Every structure is written in C-alpha cells, then in structure tokens.
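Every protein chain except one is present and positioned as in the full complex.
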C-alpha cells in the first residue's frame, strides 16, 4: 500500500522563485469562502438533509468523468453499477467500487485524480492511496463516515465554507426543494438558475409536452407566441424570487438570430408543429437567445451560454443507459458570426451581463477574448468541462488574458453535481490562478501587490460581482 | 503611490539558468537599430515635425487597444475623448486621461501595459505608476515635455534609433508628406508601402469613386481592365520611387484565384458596376492577389497579405464613431486551399517574396509553417495584432519553428501608429525571442553561439533582408 498525502505545493511551478510567489499568493486565498454560481448539485440533498449512502453511489455512479474513462478501457457500464434503462443495477455498489479502485491508475494525469484524492484525504481522512488492495477499506470507511451527522449535506456545506451555491432547474421544475430549504430556517444559501432548454429547444425530448406543462405552471397558453413569451417572463420572475440570479442555455451551437415579430411568429408556429426541421429548430434556438437577452435586460438575470457539444455520440449507449454517461463530445464552435445578431442588438447595453463558455479552445485567443475585450455586455466563463483542469485553466489564462485582460473574466465555477469534490475543484482553480499570477510576477510583468489583488478577485470577487451574488 | 521601475530581466523565464542565457543574448541585441518595415505612423509627423500636444491625444485616443478594453468595461467612447462622427469631442483631453488613469489596472497582464509603462518610464522619465492619483501629474509632465524640442517627431525618431520606418498609404495618396521629408534634407528614412485595398476591394467604401481618383492619379482609364492594371503598375512604380519596398493587402480571407484574361475582364466589368455581389467581390480580391504577385515579380516589391478580420463588428459603434475603435474581431482563416492558386503559379519563383500574417493561431503549425517550410516565395510575418504580445510571440515560435525553421520568418514589425511605443514593442519582441532561444540553449537543442547569431537575425537582419531594406 502506498500513502496518500496531498502535497502543500501541488500544482505550483517547480521553479523555486515562482513557487515561492505562488505559495504566498495562494496562502491569501486558500481559505476564502466558496462562491459556486453555476452547478448541478441536487437541491433535494439540502432540502431533506438525508445521509449519503456509500462510496459507489456517491462518488462513482453519478460521475460521468469516471464512467467515460473506465468505459473507454473496456469496462462495461453494468459492472460499474450503472443501471440499464428500466432495469435494476447488475452490480452491487461494493463490487462496482472494487472495479473502480482496481482501475484507479487510469486517472493518472487527469483532474479526476486530483479531485478524488482531495475528497479521500480531506473529507474522509483516508491515508492510503486507492487501489485494489485498499478498495474495501475505503468502502467501509466512507460508509461509516457518511452515516454520521457531520457528513450530512448541510453539515458538509458548512464545513466546505460555501457562501452560496446555485443549482440549475428547468422552467418545468416546481422548485419545491428550494422552497423547503428556504422554509427550514437553515442558513445555507442555495439558489436556483433558469435553464429553459426543454422549452426552448424544439429538438429536446418531449418538447411539445414540455410546452403544455410550461403553460400550466405559468398560467399561459404556450402554443401562442405571445403566451409563450409571457410564460418565460412569468417563470423567470418566479425563479428570481426563489433566489436565481442567472439563466443558462446549453445549445449545440452559439448561433443567435434577431427575427422581427412576424418572422418570429411564423417560426414559432412551425416549431410547435410536429416534424420540425433541423434548420427551424436551430433558428428558433438562435432567436430565443436574443429574446432571452432582452428579458435579461428587463429582469436583471445574468445570462450564460454553454454551446458546442455533440450530446450522446454513442447511440447504443444512449439507448441502453441514457444521457450523461460520458458520451458527449465537443465540436468546433464559431462565435464571431454566431453571436453577432445578439451583440449587435444588446452587446453595448450595460444592463446585460452575458457569460459565454466554450469547449473549443481555439476560440479563446481568436474569437472570445477579442469579443469580450470589446463588448461591454460580454464576459468569459472559466475553462469548462473537459478543460476544467490544470492544463485547461492554464491555456485559458495564457490565451485570454493578453486580449481580454483579467477583468472580462468571471472567476471560477465548478459546474458539477459532484458535491464532495466542490472544494477540491475550487482549490485547483485557485492554485492554478496563483501559479499563473506568480509567473507574471516572476517575469516582472506584474507587481506582487497587483497579483495579490487579482488572486482575491479570481478566487472570490469576480464570481460574486459577475453573478450579482 | 507606487513606484514605476522597469525591471532589467522583465519577460525572461524565471529559471536562473535560462534567465542568465536570455540576459546574455539580449545584451547583444538590445541596442541594435530599429527596422520597422510595416507600420502606420503618420508621415505628416516627420514632414512637419510639429510638437505632439498632450497625453490623451497622443497616447489614448488613437490607440484602439486601449479604447476597446475601456469600452468593454462600460466606459463610453465619449468619455475617452473620442469624437462622434461629425461632432466635437465631448470630453476634454485631461478629463479623458483621468478616466484612463483610473482604469489603468484593467490592462494588467496585457501588452498595452508593457508598452505604456516603457513609454512612461523611458520616454517621459515618470517614476510613479499611473493611477487615479498620478493622473494629473502625468498629464502635466507629459505636456511639458512634449513642448520641448527634444520631443518633436524627428528628435524622437533619432532618439529611438530608428534606422528605417515604413508607413502605409493607399494608391490614392499623393505621398506629399514623403516628398516633403525627402526634400527637407533630414536624414531619417521614412518610406511608404503600397496598400491598394481601396481600389482592389469592391466592397470598400467609395470603391467606384476611388477608381475615378485612381485613374486621375495614374493617367489611365480605370474602368477598363487594361487601364486598371496599368494604373497599378504606374502607382506601384511611383511608390517605389518614393522608397516603398513592399505592398500590403488586408483582405477578409486569404483566398487567391488565377483567372484567365477573358474571365478576369468579365469579372472586372461586373465589379465596377453597382450592386456587386459578395461572391464577385471575393473572387475579384482573390484574383487581384495573384495579379499583384505577378507585378511584384516584375517590380520587386515585397508582398504582404494580412487576412482574417471581421471589421467593424459592432454596427452601432461603427455608425456613431467610425472605424478602428477596437471592434475588429479575428475569424477562422484557411490558407492551404486559399493560397494554392497563387502559390501554384508563383510560389516557386525566387523573385517573389510573399509574407503572410494571420490572426488564426491554429494555422501556425497546421498550415502556415508547412507552407512556408516548402515554398521558396513564402515567408511568415511575426505574431500579429492581438498576438503581438509575449504569449502570442511565444506561441508563434513554439508552433512555427520546428517545421518552418527560423529562416522562413522575417523578424519583427510593430504594425502600429503608436509612435511613442515603437521601441517598447521591438524591445518586447527582442526579449521574447531571446527567452525562446535561451530555452533551446538551456535544453541543449541549440549551441550558445548559434543562438547569438539567431538573436541578431531575429532582431535586425531578417527584417532588412526580407523587406529589401
């Protein structure tokens, strides 16, 4: 067995001058509260505050980063405890955990390894590395701790020093869990975010049924364009009352459009009919981004666009196991022409705050930094998903900073449902940002006191400001 | 207040071995004369040799790098002293300068900060950093110095150790300022460059009027294809007599075409008519690049292509404030198919020297280095515009050198109208190139004496040779 120790200098450059600067900067931000303005934790956890059950159900089965890597090396989903659609799990949690543990070396060099080692060492006080030999000891130790009061969701939320966390819900969600949290008297701040893809994307599963439900919740006829827009206004206002400060839009491309009213009505009539064409679906999503930007100017919700993913690339896997199993693949994404209709209309309006993310790193220096370095409304979200990693963050800063500066970025967000590793994810970001700043100081491109200010901004202030928290 | 000191080791890697090598290399090139073969300074400055007026008019208002960043953070153009089309400035220069000073932190991590700090410290001997508190002291100190003889354009030209500088003029320019300079007996070498976009791009503002004027200046009928080509030959020869050694072509794409004479005449007839189609405009620009390459073989002018920018992306800003306010955005650019017609025709001709620039860094290793590493006529311009920065230059060298070598590149050019910072820009390039060479030496990929030769080449020899200066 091999000891598990987190080195205090991890992720800092090896050069001793730079490392000393990084260490000093990091010391000033390591213990700042966590602001998590975009994520996918389940509000039920904080509403019900039930104990988590076991290592596999908590850490393995919901984590698409882990599933994809294990699957890529020939381990079937069933062996990892993932259920086939409509069936019970074939593999017991302890057995799934053992398989994961025996393959933990596959994650060498990946961020999952960094995040999980932190969870093992810091949350569960485990002192040996995870491998086939330690698998059962891990499973037992984690189960035992999870049963304790101190490991319930609210206790961990407090222990993790989370100042505020945003979940993400569809307009069709009743937000009952958020209501429960608010009514409970607990001091933790768990807010929602408005993610209208199910009622904006005509290609979303059950789009027409979703519109029916949308209309019921909003008290509008969502099969007229006017009623549909009114329903958005209504639900956005409801989400805002439940704490939301932002909306989120996960489109296949970054296309925006600005149709006039007659065009928009005609298009709406086509997309609510059966057999919508791919072109109409794309145009409607594009148009709705501009509409949503207009509503953001009215109601003040910060707008996020997350484009550029080919979802469910493996049809067999999707058919048998469903979404979010690690089969989503980034695609080349264009922003300069795509965002222009929206930016031409609203990009100079200081009331709009539009945060854009990308999975196509080639757009950092070529498209996104120049756009964000010009338009008042536009800011850049942090390195996202596949790029939420030390190298990914480093590429983000290197490619974006010289053109957009630091001040057109919005700090870190974890974008995760993996609650246990949220502090680890923020810690990686803080370490990498401090390392990047340290290099600028060591190369005399920035003064030490400027880097210290920026370290605070990147770790805490920017996220609060950009998301109006 | 915080002291302003330029560290002698700035931009050198922190590792002490590498830094020592970089420092040694840099010491041998730091004081070489400046060769500036591509830029946008105003020849009137050197013709009239009038004093510059104040910090805002000199350093802020003409600098689109500064305007864009300030605008992106919500500061209206009017507040920066930028005039609306046809109106007087709303903000006095001192007030504009104060606003800039109060937001100078926005430029942390950007090349503008490096360039301006050099101007402040080296040109104006300022010893405190620029911020809200020092704004007035800066403004006054700069105004006072600018009024002195030693700060007039010609004096600064000499102090900056500029061996030769090229401006850029349209074929419609009379070159009167260059004539004045030549007639003045002053020893400074200020040459022009032939930039025919206004009479080559059918989508250029006033294209048909430009052709009328073009014909008048050249004594040709520019509404016949033969007369139009003769006018180019005529004006190119005139520019060459006024010192030009190069032409420059700023097209939206890198497309080239090689039409036969009948096709070319038919196309020309269409593009001089009203309502030219976008496809015809693109084809004509493409064809004219090949025509211009042919003329370069005749008259020896070095040819430069600068493609890939979406100009005036913000229509509101363009309408109210005009061009060059920081709203130009790079777009994805393709070279392999685009340049092929030209290269197939002339690429192996040693009389042609074709220098290509890009705003799409993804083409460095994939397209441009392989092309320049094959075709005798083709060379690569330095990291350009948004990439004229430490990280941008570093990426250029890392991505280009292994395939194109150093010898298919052409040294640095500043491409700027910001006269005050020209030495700073060359200094950044020299430092980064020395740092890059130092790494190769430190990693035993190059001998120290080879790096010393290359440092001289990159700082001075290559630009002189590539531009025939």
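List of remarks:
So that you can tell them apart, the chains are marked A and B in the order they are listed, and the count of residues begins at 1 in each.
To be clear about the criterion, a residue touches a chain if its C-beta (ideal position, glycine included) is under 8 Å from a C-beta of that chain, and two chains touch if they have at least 3 such contacts.
These numbers were taken from a predicted model, which means no experiment stands behind them.
Screening A:41, A:389 or A:403 for touch with the missing chain picks out A:389. Interface residues of chain A facing the missing partner chain: 2, 7, 9-16, 68-69, 71-74, 105-111, 113-114, 310, 313-317, 326-332, 359-362, 386-387, 389-392. For chain B, the residues touching the chain absent from view are 13, 15, 17-18, 334, 336-337, 340, 343-344, 347-348, 350, 362, 365-367, 369-376, 378, 398-399, 401-408, 439-440, 442-447, 449-450, 454.
Operating definition for what follows: only the chains that are shown with their structure count from here on.
As a whole-number value, the distance joining the C-alpha centres of chain A and chain B reads 40 Å.
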